[in-house]
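The next block holds one structure in the form of structure tokens; read it before the comments.
All protein chains but one are shown in place.
Up next, chain A:
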Amino acid sequence: MQDQLDYLAKRASAGKLSRRDFMGKASALGVSAAAASTMFATAAKAASHKKGGDLKIGSTGGESTNSLDPATYASQVPYHNGRQFGDTLVEVSATGDIEGRLATSVESTPDAKTWMFKLRQGVEFHNGKTMTGEDVMKTMERHSNEDSKSGALGVMKNIESMKVEGDTFSVTLKNANADLPYLMADYHLIIQPNGGMDNPAEGVGTGPYKMEVDEPGVRHMYSKFANYWGDDGHFDSVEILAINDATARTAALQSGQVHLINRLEPKIAGLLSRAPGVSVQSTPGRGHYVFIMHTNTAPFDSKELRLALKYAINREEMVEKILRGYGSVGNDMPINAAYPLFDSSIPQRMYDVDKAKEHYAKSGHDGSPIILRTADGAFPGAVEAAQLFQQSAQAAGIPLEIKREPNDGYWSEVWNKQPFCASYWGGRPVQDQMYSTAYLSSADWNDTKFNNPEFDAKLLAAKAELDLTKRKALYSEMGNIVRDEGGLICPMFNDFIDGVSDKLVGWETDPNGELMNGQVTRKLSFA
């Protein structure tokens, strides 16, 4: 039935089927009138998109060292490359729901341990082959086997076994996980022919655009793939230019050399929004800037000292001065309202000199300067943020000493090694993944060395809990534990700030990632 509906929707979007005919035929297939109406509206919207044109994107995070192999993606240009030529099984929608892409539906057994993905049929790779269950299986194997160096290895570890039966791909987990579909939406998990076992960097996938030119660190060019399975992707060609310099990127947008840019600096975003011909799109996301303390290292092993520092930071001032208002205050936990099942009743921690003094006195710290390491590369404005922190802490009588580290080598030598430093997190689609990645005591990236058995137990319980009310309660308790006990000082959540030419239409707010979660080339079109 799904296939027939897809066919109808396609005909409607091509303008070959009137609304009346569409509704009649859809209801004959057993679809309710309301659902059919929505489907027609979606299809008609696709029809209203003007086809054609050459889209150019100026993106930061492109290096000559980049590869098209999805397992290696770690910066923005490779991420956007994957979005052009590839598809994942499922995608997280702007509203936080799971949307089918190469899988049309997802189901699980009641214990959330086995998950079944029904695969879309008749999908063609850019090399002419038809996608099979075997391709899906091999892809997942390549990202999870012993030799894997995939960026998605962490999310794949929990898989016990996988199998393909007919058009269903099923995954059995070691421990139950109610959020598995969100993990499978990871941007690394692009389905490749034979899983990319033969040539992972060839850039062949099932996406709307076919790779034409691959010059790492310079440009990547794609043309519309004629046999693409979906009805999105309205441009004739897409070109991604690696423009790492923020000023050059802004100038390229203003002079019309590119239509879209990412990572606008907050200090120029306000100015650019007044310029003609372009608009600034600010999207509240899940990424946050942090100061992290190792809870197992003196003096940060004292809960009182951690609390003293948490009360000694002025979050509003940071949002105003570092983010220029393009963001929101944090609450010393890695979760905000952009996550599903967020408990908004947890009280906001404020800058409080008296409480900071009180906790500092209780901690019995000897008054020697506390060393805070930072670098420009830790997050944009990290050095200035550390200075603001130093001043607000000074007011509470807590001496902070800023040690500025070189950008080069910061992630290998300082982060996760030194006991107190500035850092950032990009956020994850769901709370479970964020907590499992960085706060579970056994997590590889537990960068606060947080070890709380009660927290771990609640996290495992929440994974298997399919009742949303109970899960929300568990997440709320976990948030409180991290907020009060943890080594995380989270002053702010940063917005994604993108620059968009007025020639483009169709922008939607999508909290999952920059440039509409990388969907700009699929969902936008020229006016």
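The working rule: a residue touches a chain if its C-beta (ideal position, glycine included) is under 8 Å from a C-beta of that chain, and two chains touch if they have at least 3 such contacts; residues count from 1.
What we mean here is this: contacts and distances are computed from a predicted model.
**Student:** Match the chain absent from this complex view to the correct UniProt protein name in "Glutathione transport system permease protein GsiC", "PTS mannitol transporter subunit IICB", "NADH-quinone oxidoreductase subunit K" or "Glutamyl-tRNA(Gln) amidotransferase subunit A".
**Tutor:** "Glutathione transport system permease protein GsiC"
**Student:** If the hidden chain were put back, which of A:Q257, A:Q348, A:Q394 or A:S441 would touch it?
**Tutor:** A:Q257
**Student:** Of A:G52, A:G217, A:G325 or A:P399, which sits in contact with the chain we cannot see?
**Tutor:** A:G217
**Student:** Could you tell which one of A:N194, A:N244, A:S302 or A:N451 touches the chain left off the display?
**Tutor:** The one listed residue touching the chain not shown is A:N244.
**Student:** List the chain A residues touching the unshown chain?
**Tutor:** Contacting residues on chain A, toward the hidden partner: 58, 63-67, 69, 72, 74-75, 146-151, 153-154, 201, 213, 215-219, 241-245, 247-248, 251-252, 254-255, 257-258, 408-409, 411-413, 415, 444-445.
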